[in-house]
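Note sheet for the following structure.
Excerpt of the complex: some chains, original placement.
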Amino acid sequence: MSRFTKKKKEHIGLSPFALVFRGMKKTDKILLRAMDFDLEDVHELEVTSTEQLQTLTKSRKLTWLNIDGLDNVDLMENLARIFKIENNILSDVMNPSVRPKVEELENGIFITIKMLQYNDDNLTVENLSLIIADNTLISFQEQPGLTFEPIRDRIRKHKNKIRTSGSDYLAFALLDVVVDNYIYVIGLLGDKIESLEDEMTSDPSKDLLESINAYKRELNFLRKHIKPAREMILALAKLESEYIHDENHIHFRELQDNINEASELSDSYREILYDQLNIYHSSMSTKLNEIMRVLTVFSVIFIPLTFIVGVYGTNFENLPEVHWQHGYFLMWGVMLLTTLAMLWFFKRKKWF
Amino acid sequence: MSRFTKKKKEHIGLSPFALVFRGMKKTDKILLRAMDFDLEDVHELEVTSTEQLQTLTKSRKLTWLNIDGLDNVDLMENLARIFKIENNILSDVMNPSVRPKVEELENGIFITIKMLQYNDDNLTVENLSLIIADNTLISFQEQPGLTFEPIRDRIRKHKNKIRTSGSDYLAFALLDVVVDNYIYVIGLLGDKIESLEDEMTSDPSKDLLESINAYKRELNFLRKHIKPAREMILALAKLESEYIHDENHIHFRELQDNINEASELSDSYREILYDQLNIYHSSMSTKLNEIMRVLTVFSVIFIPLTFIVGVYGTNFENLPEVHWQHGYFLMWGVMLLTTLAMLWFFKRKKWF
């Protein structure tokens, strides 16, 4: 299967307001989970009806609504109506090939970013979209997962900043998990890359080359997603909006530091991979050169010997040496001297 | 035929106001199609007379005039007069080697961009020029085609935003189709590139190299056209003009996201092609090395054997071994031992 989302012929010319799910269905059941909390209380519920949604909009506490699964157009239209979200924003939410971006809305901020995770050794990509509104944070994921459990636990257990700092701080906390996961994922790949180094010097085999190429492909895949995420977070850290409190700006700058770290880490591993590739190629060619040199020297030593025995294999009537009593042994002597002379010459020239 | 439009000697020193068709005639008949519509009504007609054109300028509805074919100087002069277009703009329209650009006019905005499409496996380039005026959009193409049919269908069938949002939104819709086609075309090329990967590992042949080089050329061709288009769309998204409504700005920024996606997709495929080229070369050289190593080892094993039989082919009168009863079989034994010793040595050294 292709690594890239392709444009489908029938989607060309579609209105940007058309609510069409453009991705692959990743989950069977769409799950809406809400957390409604202030410093004192935390209230969790699974939303199943439109009425519940409307009740949530009236809550004076901070509400975090998390939607897992994006392929239900009716639900999206309901959300759009209840939370006053513009159609083209929801169209972006439902399009998994949208680039990471941050956009100011009339009543909030829209953020979309890719989440990267290893599932059973496969690197998976998933879109996360956030809408930061006045007292509400809406997050959209393609499928349910445990990624944000640490945040839910922090909300449940600690009566501190996360309960009181507003929807922008909550969005920061989620994005921070996403970026930490980037670093974690790069670290896992990095472990595999670094483990190649020992094999490299001991026994450079053909499998090694395939591993290097596979890791290179995986790393490029990571880098391709980190680059636009970095641009997005840079834009977010610079954003002057009423929906981001002044005291939270520092956290978005921290996020920027983290994504820069991810980016630099991936740069470092790329350099290591390139070095490994060079070392592999040069050790392979060194090995071949060594073989060829030894074999060539070996062949060359036999060339004059074979010539000499050829000479005494001729049938000339008048061939003096063959009639000498010790001719045969003299021939062996000459051949021995020739061999020694050649070995001495090659040794001196450091040819083997 | 050359892939580049060359400057003709006789065009050097020409005035920028001279209306000269500088391209290759791509169509026999010039076709003028107009759509005149508001939220309620859609009126389509094929324009054949200057009077019809003048009537259109008086329409209070939104008018989209589409001209297919650029080599009629008289028609161009008529258009210039009726729609008050400056000569140097029309001179650009008639020049297929003009770079994508956006230019503010006194009474509108001039945009030109390249359209890329596959016609029977051949990638074709065509200029699209747009003039966004107050209540009118004029589009110029080099030849008739079905590219914009989805837009025409949206106008015909849906009583929505596209009928009421003005000529700038209509221009956005056309440009969106152009950029979607970029992504589609890159996707098609990408499919071909990705399909090489399986062949690569199974059987790297000379044809594969030619395919890689051909795809590289095609991809470079695409990239060369996408880069200036991207600059143009960036300029367009930043343009502050009375002819672009505030509420439509967001769409031009979306366009920018799309062209960025196209650009990144082409970057990714270029990297894949470079990787494939490297893998091809390294697998070719691995294959050759393997052959040479095996053959060299094979030759080397026979060298001492041939020497030994040479020794007993000499005609020395006093050559003891040939008179031994089992001399011949002893020689075979010696040769067998030599061979085994060498095989053991090569095996231990991992030379084959």
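Each chain carries a letter (A and B) given by its place in the written order, and its residues are counted from 1.
Keep in mind that, in the parts below, a residue touches a chain if its C-beta (ideal position, glycine included) is under 8 Å from a C-beta of that chain, and two chains touch if they have at least 3 such contacts.
As the structure is a computational prediction, the values presented were derived from the model and not from experiment.
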**OP:** Tell me, please, the full copy count of this complex, given that what is shown in place amounts to 2 chains.
**Re:** 5
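Keep this in mind: only the chains that are shown with their structure count from here on.
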Subject >> Whole-Å separation of chain centres (CA-atom averages), subunit A against subunit B >> reply: 27
**OP:** Provide the residue numbers of subunit B that touch subunit A in the complex, in ascending order.
**Re:** 148-151, 154, 158, 160-162, 173, 176-177, 180-181, 183-184, 187, 190-191, 194, 250-251, 254, 257, 260-261, 264-265, 268, 271, 275, 279, 282, 286, 289, 292-293, 296-297, 299-300, 303-304, 306-307, 310-311, 313-320, 349, 351
Subject >> List of subunit A residues in touch with subunit B within their complex >> reply: 2-4, 6-7, 9, 11-17, 88, 97-99, 101, 103, 206, 209, 213, 216-217, 220, 224, 228, 281, 284, 288, 291-292, 295, 298-299, 302, 305-306, 309-310, 312-315, 319, 321-328, 331
